[in-house]
Every structure is written in C-alpha cells, then in structure tokens.
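Starting off with a structure, shown below.
Every protein chain except one is present and positioned as in the full complex.
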C-alpha cells in the first residue's frame, strides 16, 4: 500500500499526480473464501479489515451489490458519540469511540474525525431527568459526559435562542466533548483501502441472490457473478437485511424506514459543535466545507425509496429555526433519505442465526455510522471465533424471545 | 446600435428591459446603474464587471457564465443591513431593484486582489482530490488544530446574525394539471389544458413567463415569439381555472404528485418585504401542490465545453450570450470566439454580430457543418473554423485570447497546430441537457439518449415531459409536444381537451450535432492547464481522471471523491461533462458509468419559506385549560407537559420578594397537608366509554379486574402493552352499568385513545363499545386537604358525609350552582374531591371556590407540588417512574394485576417470559438519604459498591426525588435491582461533584402508610 | 407525501391525516397462554419488511379515526389499494397485478357479508 503523507503528496504533485496507485483492486471473485461479508458499507468493510488485521483471516470477500460505501455510509449526518444510557449500548459505542480516536492513523487515511462535541438539549423537566440519568450512567461507565446549564450552553453556542421566550425553553443539555463528526465517505474508503491492502477482495457490483444452505449450515452465496463458497458468512446489509434473511429462510425483528437529512448552502463557519434536540426534533452541525448538516426524523412507514415525507423536512426546519432564528434566511440546498433498519428496542443485532455459520450484523437504526469501527471490530471477533464477542453478546436475536431488550427508547437521547 | 454611456455593454435598444426606469445598486461597495427588468447579473455585465467572485478552493477570479439557475459562479451576499443578509444569492436569478446591495461571497481583501489566490496558484497542484484524506494525519493530536485552519476557509456566504424581519407562508394548492415551465412547451400545454376546463397551475422560475421564447430569433405566426408568449399568458390570466405563478420555482417533486413550488413574492422588490398599508407581506411563499398529473416543461441547460482556462472571466455558455443580448440588451464583451458542437449555438454569434460587435470566429468541432444557422453565419461573413475547438483560453482576470486547433474528438487528440485568436469573450456549447431534476426526484432513473446526447427523464405514472425537457429542442416540435402531453394528462384524469391551434413556425433545418465534452489539449489532462468541469467546487478534468486512476469507478464515487455536483448548483452545467470524462478515462460509455441522481431542491430554498408560519409563537400549539387566564393572572409559572401549559407553581410575592420555587412548593405542600389546596387537573385525558361490552373491554385492556365495579364507584387501573411493560395508568369510574369514564395521564391521552380504538377495531370488533374523548368537555378541579370537605360543603348540594360518599365513590350534584360530577379520588393521600364541570362553567366554579376558600386557607398548587405530594405517597407517574421497560410487578403493583381473569388481557403473556420473571429486575422502592438534608438528583445512578473502579456496575437510578416539607427531609423513589427484597439495605449514589450519597432502601410510601388521611 | 384513499371516508386525503401502524394482518394468537416464548416474541417483534409489495395497517387519525389496510410498494411507494379491516388484499407479492377475477368476486361477497354483520 502506498503510504499517504503530506510529504508524499508533495512528491506526487511534482509528478502531476501521475503515479498514484489504485486505492483498492477490482478483483475477479474466487470460488472460495474463508469468510464472505455480504454488504460493502462501512460496517462490512470494517469487519473485513479487522478480520484480516486482528485475526489474520485475509481470505475474505466483501460482496457489494452496488458501489462500496454506497448505502447509509454515504447518506448520514456523520455524528459520532457514545453517550448511550444502557450499559450494553454504552459499552458498544464507547468501544467504537476509542477506535475512532486512532482511526485515521490506523488506516493511514484521514477520516477527518473531528471531536467538536455533541450537545443533547433538554426542553422539559422530564428531558432534564433523562439527561441527568444518562450523564450519570455515562460517567460511571467511564464516558466523558456532563450536564450543562442554559448559561453554559449559550456560551458554547452563542447563536442559539436560549431565552425563556422559546416555545420550549432550553433547560439544560448533556455534553460529550469527545463526540463529534467525521467525513463519512472517507470512512468507507479508508477501510476499503486498508482491507484491500491486507488481501481482502472487495467485489463491487456483485449481488447476492441466495444462500447455499444444507442441513441448517451455510456453505456460501449465489451471486449474479456466480457462486462463491465460504463456511462463514456475515451479513452486514443494513436496510436490506430483511431481504437477505428471507433468502436464508427466517425473519428478523426489523423494519426498514426512510431517514431524511438535508444540507444548507455552504456558509462561513457559524456553528462549531453538534446540537441535537429530541424534543423539538432536529439536529444540526456544520461541516468543514460550511454546509449545515441537518437531520430529520424517521418516517413511520417502511420504505426503501431513499426519500421520505416532505412534512418531516418541514418539521425539522421548523425546529432548527426555532432553535436558531438567524437561520431563517439561510437556504436549504439538498435533501435525501437513507434507509435505516430499526429494531423494536432501538439497538442493533449482532448475532448468530438459525443457520449455522451465518451471522447478521444489522438493526443499527439511526446509530449506525458512529458504530462503524466498533461494529466491525466486535463482529470480526464473532466471525473469527464463531462465538459472540462479550460486547456483542447482549445484542443477540434471542433477546426478542426472552424479553431481555436493551431498550434505548426508554431513555430519550437515543436517536441518531 | 451603440452603447449607453454609463453602462458600457448596454445596447441603445432591444431587450425586454425598461430603459426609462433606471435603478442604482451597489456591488462590492461600488455604485452602478441598471434598468427595471435587469437581473443583477445582466446589470453587472452591462457595467462591464468581469470578476464577480473568487473560486472556493483555488481562489481563482470568476465571472458570470450563464443566465439562469445553472450559474455556478455568480453567488453573492445580498443585504445592506445585518438582519436582511441573504447568503449565496445567484445573481442570474436576482431581479435588480433600486438600492440593491451585494457583495462577492469569497475574496479577501477583495475579489480583484485576493490573497488566497496565491495559495491557489502555488498550491493548486498540491490540492488534488482526496487531498485531505491523504494528509494532516501526523501527529494525531494536531488534527483539531489543522482543522481549525481548514474551517476558516469554509463556506461561501455568511448567515445573518440577527432575527429575520420577514415572514413566510404556505398555500396548499390542488389542481388537475401542474405545468412546470412556461416556455413554448409549457405555454402550449397550459393553454390546451386550460381551454379544456381542467384546474391548471402554471409556474415558471423566471421574472417573466415565456422561457426561451423571450430570446428566440424565431417567429410564431409571423411575429416575434415573445409576442405569442405574451398573448398566451394574457389569455391564461383571464381564466378562472388557471393559476399563474411567475417567479416560482418547482423545487421538489415528492410522492404521489406532491410538488413544492417556491414563489419569491417580494424578492424582486427589496431585500426585505416592503410594507404596504401597514402590513408587511410575505417575503416568499411555498405552494404545497397536490396535482392530479404533472407536466414537466422544464427545458434544457446548455453544456459548456471543458477546455483549458475555461474558468477565466469572459468564458460563457453560448445561450447565455444570446439571452443577455436579446433579453437584457447587454453584450458581455467586444470580441467573441464561439466554440460549438452543434448548430443551435450559432445564435450567439448571429446575435453578437447584429449587436454590432466583432465575432472573431466560430470554431465548430464538426468537419462539415451545414445547417441553416451555419449558412446565415457564413452569409454574414463570419469566419467558421471547422473540425476544431477552442483548446485553451488565455488571460488572467479576463479572457485575452483563444487558442484554437483542429481536434479528433473520438481519439481525444489535438491534430493540428494551435492558432491564437485575440478576443475577450469565449462562448461555448457542447449540446443541451434536458432538465430532468424533478423527474429524478420521484426515484425514476433517467436514461441516456444517444441521439440527443443527453439524459432524458424516466417518468412514473402521472408525470409527463414535453419539449426540450425530453430532448425535443425544435420549437415547432416542442409546441406540439406540450399540447399533446397536456391532452394525454387530462385524458388520464378522464377529462377531455380539444386540440388547440398552434402558432405557425417556419421550419428550420439544423444539422446533426457531434459529441464533445472535454476538449483535448496538446498536453495530457494531468499536465494541461486546469480544465474546469464543476466551477463552483473547483473540480477539474484532471481531478476526475485522477479519481478514476485511484479506483473510483462508479460515478457516485467520482462525484464524492472530487465533490463534483455537490455545490449549490448541483452540477447543472458540469455533471454530464464530468460523467463523459469519467467514461473516457474508464473506457466505458456514459450510461455504463452510471446515471445522475438529483435530489430536491432544484434551486436552494430559504429555510423560512419551508418553515412558513410555523415559527415563533406559532411554532407549536400551546394548549390551555379553561382556567388558564386565572393562572396567568395569579402569577403561575408554567410547565410544558406535552403541548399543554400547566401551572408549575404559584410563587407569591411576600414583602416585595418573589418566592423561589422551593419556597413556593414547600408552602403549597403544607397547605394541602394541613389545610386545603386546589389543582387544575383538566389536562388529564378523559374518555367516555359506552356500550354493553364496555366492561368486558376494560377487563381486556387493563391489567386489573372490572367485572364488579358498581355504578357510583371508581377504580385505579394499569394499562400495559402486549410486551408486558406499563404504558399508562389512571382511574376509571362506572357511570352506569354500560357507561364508564376513563382518565389517562396528560401526555398519554391521545395515545390511549388510539390504543383503545386499535384493539377494538382490529382485534375485538365483536365487542359493542364506543370511545369518545371528553378531555376538553370537562374541566377538573382537585380540592384536597383536611379542610376540603368543609369548603366543598359550602357550595354543593351533594351529601359529603364520609359514610355515604366514600373514598373511590363519585356523585352527581351541583357545585356553585353548576351541575358537577365529583370523584373522591386522591393523588395526594389527603381527603380529596375531583370536581368535574362542563368547561364553559369552570371559571365560575373555580372562582366560587376561592370566594369561599379563603377562610380555610385554600391554596392553588401546581404540578411540582402535585409531584411531591404523590411521591410522598408512593404514587407513580407513568413516564417518570417508568420508562417502557417496567412491568406492574416491577412497581410492586401485583395488587393491580388480575392473574386469574378469564381472558388473556393485554400484557399478560409477556409477564411470564424468562426475562420478566428474573428476580433481579429493577424494582420500584423508596430511598431515604442518610443525610436528611440531601435531596438526591433525579437520574442519579445507584451502586452497591461505591469503591468499585470505573466502569461501576449500576443497579438502578432515582426516578423521583424531592424535599418533603412534611417529613422535613429529602426522599426519593428509585428502581433498584431486586430492590423489593433489599429493604433496609444501603445503596450509594456517586455524583459528578465527587460526593457519594448513601441512602437506605425503604418502602415507597413515606407519608401516612396506612392511608388513613384520604379516608377521613 | 402520500395521498391515501380512506376506504371509510371514501376519498383521498393527505398523509398528514394518517398514522402508519406497522405490518397488517398480524393476528394476536388466540390463546396467548398456549404460546411458547418464541411464538410470543415472533408475534410481538418479527416482521416481513419486504422490498416491494407490503400490507400495512394505517389509521385515519385526523379524520374518521378508523383503522384500515394499505397495499403499498415499499420501493416505488405506489399505493395499489386500500381496504377495510377484515378484508383481504387483492394485490399481493404473489399477484402483483391483482388476484384473478374469481378471487376478487369472492372477496366482494365476503366484504358484503361482513358489512351486513356490522350494520
């Protein structure tokens, strides 16, 4: 792998950039691999990377029906945080956060992970109770998290309306300084390049059309480019997980919903941190290019259309202008939708399945992007050892039968 | 024709501007003049302003390139005052008004001399695509510092820092046919549909309807095309069934033909809406259109050619040159070189020539151009250089020359010696891309059409495209196509439209265009001077080539790696060229590389317009009870509970000093415990339930039993979801054998109502029962405290005797002469009467209570005191003490669970799952802090071992915690793992300030454990 | 934003008047106590989530407050039909173009019977 550095870049510049290598190969599928990862998004590529790097399993194929990183990695609002309420979820996201913190260097690819802090606002007394409950839990779990007063909030975000005149005045917030945003596409590319360098075959434009299953065990996949064999198959296909599960003959407790987001035109820097409000329902940050990235809610119906309902956009911008009245004259450039696979308890599934050798990593809902490295890391461990990683164990499919849900719905602050 | 003195590029006559009305404006601090009918762009060109901006990445000087929505460079900051600022206004779409003040969005200290351009010049080659991904990684700790400097360069315009003085609104529109675009196809379509009698909306983004007809060289019915457009618009304006919306951009096509149209109501009049008759009209308005059918007559965007130096001011697309000359009477230069791949673009040279300025040459990539426009140019003696193209523009702040050479487009090589032609303007045309954005929003993937060298829209049911929008660029064809499409659309709705007589167009023969996107240079792309594809994001052909070399093969990858098409113009000029370049580099065809997907908005839309009237005091409804006015007048502080405003506490001012919340709440609590208090409980949800099966239904939906509740009695009930978790609680009273009144929590009211209907309608339709919300009909006043009976007795005819009107009874009678239902239900643990009266009379009853209550010390109290009092009694609040993961058993409420009921009520089965049977589930308990002065923090986490290292195993948390003036100490409710069997044990609460509180696990009832006080 | 035909109001209304309520035709087990934990979990949580034709339960929340079913394509978002509670869909994954005429006729009869009962 060509090492990237400022010095190297300058050298390339003198050669008119004619000597850059491909960031990943475009290989022909082999007949057989040790492990097949279905889904070439951030999570799938991370899984492949950590399989190769941490477990020495390099004979791995990542099978992607479109272009790598083209799913939710390509269309999210890039927020990374780990201030989750429940121990199980907090462990998972904090594991991920620690990997984020060294990720650019580990991958030799600057994913522009910017720890500019995430603020979750509270507008009602119950919001405040939830914030305090979550922050206290975070602190005892070793996650940086504090409660802010309205005055402290105003100091960090001077342009926000923190007055009592607001319809739902801001009463406080939780604040995670280590949280932030990252350059979403670069995460997929960085993992792809690093995994490829370790020998992983990334097979783009390769669509899984079925599983080879005999006697309750998986032996590989059928694809539009022929059959590929492996005795371990990990599906990391987000919104398409339900479709894959159906091919394998079982159902999942998942529904795929449109999640919308939008960006403004690029503006000179005006907002330095991530602000989220579950109560008035909108969240916002500003990219290094100057766009305000704004998250809208999930639409209530199932949808694979990568678009959602217009009223959701209206409500989101109403919330944003309520919090930031000065943005009324700023203009919205683009909106789009992702497809999020949501579980009833707003927590993911990292689990073995009724089919031996077949594992699923899905159900991340709106929390997928921030989990990318952690999800890949524990899922690789699970695939390599054929046994759930301790952090992954609470997220098995069984919980929907025993009732042991990890109910992040319970504690607000869950979304996104 | 010659020029006006003040505006060097303004023609003496011609165009659709009003020379009699001169408008002054300021750009970058300098004053200029233009005319009514100008856009800011045409006025700047008239004044010879070449540099309108600096580019985003390389800080290169940029000029105006186009004349419409596709303009990538001319983005300005509008506004003379802070509050009026609008960032990133496209000068080509901003009508000029008197006093307009604008500035370039980039460039420091100014666009003429920009310091950053040095960086661009020197550093440009060090900033290939993916530059950030490859650098700034070492040392890791420095990234935030690097980023701080990167961020300084971010953005185009700036946000205003003051509140918007303007207002916005929405108009919900419905029509049979929405026609987007009022060019030839759109006008013909609207006329056809309108005469057919359908409800028609016609919108167009420009200041004036007519589209390409406004600058057409062609005649319709032997008169200028613009005149025909005027006649049609006049006819349409006179029809009742037609809504004409000029200055209105269709910016988003949503599901089932829901289209958002953004009308700029006053943006052509001033930077803020000018006041008329004391009323300030809306600045812009969103039309939320639900259409039966939609006809897209959105025209086409001309593609510029990609050649070296094509970003130097003075490079324009050919059609824009015609538009500026014919529509605005502005010639944007002296000496023109035109580089084309098609006949249509020859108009630019003809118009330029007619304007009396020099056409140096037309450079045509085709070997033997032979259409009629070519002949006209030849006839005028214009030099035509065949088989060639402009390969490079020379110049720094303005084009100074064009290097022209013969090329082999197929082989992508320059085949001859370059000739240098002195000129100040280069116009180019590589063909026409149908405007497919709206069709693309519907999810339909456009398809490549080799004949027209462009993507044409794929259409979902009910969408039609006509004219240039689907590649029919010929005027006669476009008119006929628009009319036919309208007839088809109406027919699909079962309406008929007669064919209209279309104006006569003189047939004009155009030769075949050739495919040309990037023009080859003598040097390979990576070494040639920059050839720009996306001007706004500074994406070059070399960047695209590099991306493909690095393995970015899908067009989506290329776009994301280079940022092509991510600007505010969404790549209207550049995307197809970029795809063509990627295709060339990958040895594929354009459609093989991918299609191009557009998302709303077509052009950016002000947040304010999307928000509409739903802001400030109308952001969200505030729900009030019938007693709201009294609360306001008595100084209540309010708590938001759902959308309700509930009195939180009633601070008194004593000796000129207003009580704190703690003081007020302590006073209110004691008043209730010692005398009598009153609470407005009207916000509780109330559902009237009637029917022979009402009782059976209650037995299935509640966890407890309802079979024997007698008329005149009330009972507390718990409601679970089918996963066994508590959902809501409340009392339900039996009004008569088949008639019940259910109460719900304030926040849960709507949800419970829908929940009852869900079960009734989907699972148990055989039950004869109806549910009707009466939340708003009844006002509820809780009079509670030892003196409650005495007070109430003064104004009621109900027998309040403790033996005849017992706890959990309800009675009818009169209170303050008003018919009332009075319930002896207590949420405070004290003697309590909930008085329900028809809400219209509530104020009278409330005031009468106070008139009689003074001697008893009647004290109004709010939600905070209510919370303290109920917590002292261990009464839960659903949503505060529960969170969707708590069962009735976890709450210790087995007494409210009918295990032996004959039916499997909702939630029952889930209670026997392995996890819900666990002994160490979190259970509701009381906590008594070891230090009585301590009031534990709500949300504090509980541990058994305070010395455990982090991460500490947490075993529960505090759900409710208050200071109790009755107990003289703090107390709390909490959930603790296995808590119900840990009475008397000590738990710890390590807090953020470093202190660790100790507390004893106790029962949940702190005051009057035997419940005697409510039974007096 | 969807335009939804309410089979009770008998006209098209805007999506803002409706709430989606998840997959349609999920019957609560007749005897919950007889279910295994697995069966109960399946009933509570496991859903089809198809890419394509899907049957959904909606409620006309701001309107007649009636629950009804929608057959909708989850990719194109096209609504193929709406039908009252107790009725069966005409369009299914198996019959994307609609069930054959016989089935439709039988369904009409069934509907009539049910309405008779309700009236």
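A, B and C are the chain letters, set down in written order, and residue numbers restart from 1 in every chain.
Note that contacts are C-beta pairs under 8 Å (C-beta built on N, C-alpha and C of every residue); 3 or more make two chains touch, one makes a residue touch a chain.
Definition applied: contacts and distances are computed from a predicted model.
A single chain of the complex does not appear, and UniProt lists its protein name as "Heterotetrameric sarcosine oxidase gamma subunit", one of "Heterotetrameric sarcosine oxidase gamma subunit", "NADH-quinone oxidoreductase subunit L", "Dihydroxyacetone kinase subunit L" or "Sugar ABC transporter ATP-binding protein".
Though it is not drawn, the left-out chain touches B, C in the full complex. Across the entire complex, the residue among B:35, B:199, B:262 or B:559 in touch with the chain not shown is B:199. When the full complex is taken into account, the listed residue touching the unshown chain is B:812, out of B:592, B:812 or B:945. From the set B:776, B:799, B:931 or B:945, the residue in touch with the chain omitted from the display is B:776, counting the whole complex. Across B:618, B:654, B:851 or B:950, the single residue that touches the chain missing here is B:618.
Residues of subunit B that touch the chain left out of view are 169-174, 199, 277, 279, 281-282, 288, 290, 613-614, 617-618, 620-626, 628-629, 644, 683, 688, 690-692, 711, 735-739, 768, 770, 772-779, 812, 814, 816-819, 821, 837-844. Those residues of subunit C that touch the chain absent from the view are 8-11, 13-14, 16-17, 62-66, 119.
Just so it is clear, only the chains that are shown with their structure count from here on.
Among the pairs A-C and A-B, the greater number of C-beta contacts is found at A-B. Counting only residues that touch two or more partner chains, subunit C has 1-2, 19, 37, 40-41, 44, 75-77.
Of all residues in subunit A, those that touch two or more other chains are 305, 309-310, 401-403. For subunit B in complex with subunit A, the residues that touch the partner chain are 56, 84-88, 125-126, 128, 131-138, 140, 143-144, 147, 150-152, 154-164, 166, 168, 252, 254-255, 258, 260, 288, 441, 443, 526-527, 542, 546, 549-554, 556-557, 560-561, 563, 568, 570, 599-601, 604-608, 610-612, 614-617, 619-620, 622, 639-641, 723-724, 879-880, 883-885, 910, 913-916, 937-941, 943, 950-952, 954, 957, 959, 990-992. The residues of subunit C lying in touch with subunit B in their complex are 1-3, 14, 19, 21, 28, 31-33, 35, 37, 40-41, 43-44, 57, 59, 61, 65-67, 75-79, 85-86, 118. Within the complex formed with subunit A, the residues of subunit C that make contact are 1-2, 15-16, 19-20, 22-23, 37-38, 40-42, 44-51, 54, 56, 72, 74-77.
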